[in-house]
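The complex appears here minus one protein chain, its other protein chains still in place.
And now, chain A:
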C-alpha cells in the first residue's frame, strides 16, 4: 500500500530571545525555563505528541540543538532542527526554511502551553478552505493580576463575525480608540468587538501564503504584526484581494479548481477572491497560555501546580501537594498547593504555600515560602521568609533573609539579615 504524506506540516519557533523578561532569560535560554519543573519547550512537544503528530520542524539559535534533541527523544516525535540568527522576525524565519515546506503548514511558538484539541482546528482548516486559522483566548479578570512591572506588550482589538476575524488591530497602531465605519459593519452579519483576547500564536496557513512571504521581503517581517493584519484586511478590501489573487488562485491539482464552486454559503461577499481568516476560541475549560512576560511566567507556574492531566508528571500527590519519594509530611506542617522536586530536604516544621521548588534543594528550619518559585540546587538557611520571589539555580540564601517581590539570579549569595522588597539581586536593574 502506498502511503501518502500528510497534507499538513508543523513548524515550531523556539528562537525567541525572551526580550520581555531580561532577568530570567539572560541566564537560562527561554526554551529551557522551568515551568512547574519542566522546560518550556517540552509542553509544546507533549501537545504535539498527544495530537499524533509524527514530525516537526524546529527553529532555534545555535548552541541549543543538543538539549532540544534530548527533550524530544523522551517523547515519540521526530525533529528537524535548523539554526537561525536571533535578529530575524518570525516571517523572516519562515522565508529561510521555505525550501523545506511544500504543503499547508502550522506555525506554533515555543512558549505556548495549551490543551486545545488540534484536530478540531485542523477540521476547520480543511472544511472552510480559509487562508488562515488562528487560536484566540479570552482572558478573565482573575488571570490578569500583575505582581511585576511588564515591559510594553501590545494589546489587540479583535472583531469577530461569528467565526471570522473581521478586525485585528494592535494597540500601537490605533491607540485606545477604534474606528468602525458603516459600510464595514454592513458587510458583517454579526459583529462582536473584544479587547481582552490574546493571540495564542498558533496559525494554520495555506501553502500560497508562503509564496506571499517570499516575494514581499520588505513589508512582511513578523507574522503577528504584518501578515495577519494583511490577510484580515484582504477579506473586505477588493484592492488588496486582487493583489493577493495571483498567489491565492494557484492550482494544486491540474485542471481542478477545488470544490468551492459547489459550496453554497449565505452571506459571502467577494466571492471571486474569497480569502477567509477564521478564529478558533479556546473553550472555557481548557488552557491557552503564552509565556512571554514575567507575569505570564508566574501565572503559568501557579496554574500548572495543580496538575493538569494533559501534561505528564512524575510526582506523587497528597491532597494538593505534589512531591517525590522520600519526602514526608508530618503534623504541624503547613504545605498547600505546591510542587516539590526531587531530593528535597526541609528540616523542622515546613511552611510552603502556593509555590514551586526544584531539585536538590536544602532548606533549613523556620523558613516560610509563599507564592514563590525556587529552581534547582538552592540552599536556604534558617529563618528566611520568601514571598512572591523567583530564585534561580544554585543560589545560597544565608540566615534570616526576608525577600518580597525579588528575583535572585544564578549563583548569587544573599547575605545575612537582608530585608528587601522589589529588588533584583545580581544585576543593576534596567528599569
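In this text, a contact is a pair of C-beta atoms (placed from the backbone, for glycine too) under 8 Å apart; a residue touches a chain by one contact, two chains touch by 3 or more; residues count from 1.
Throughout what follows, contacts and distances are computed from a predicted model.
Enquirer: There's a gap in the complex where one chain should be. From "Isocitrate dehydrogenase [NAD] subunit, mitochondrial", "Queuine tRNA-ribosyltransferase accessory subunit 2", "Large ribosomal subunit protein mL44" or "Translation initiation factor eIF2B subunit delta", what does UniProt name that chain?
Expert: This omitted chain is identified in its UniProt record as "Translation initiation factor eIF2B subunit delta".
Enquirer: Based on the whole complex, identify which of A:80, A:123 or A:314 touches the chain you can't see.
Expert: Per the contact definition at the top, the residue touching the missing chain is A:123.
Enquirer: Tell me which residue among A:102, A:173, A:186 or A:263 touches the hidden chain in the full complex.
Expert: A:263
Enquirer: List the residues of chain A that touch the chain left out of this view.
Expert: Residues 1-8, 10, 51-54, 117-120, 122-123, 126-127, 253, 256, 259, 262-267 of chain A touch the chain absent from view.
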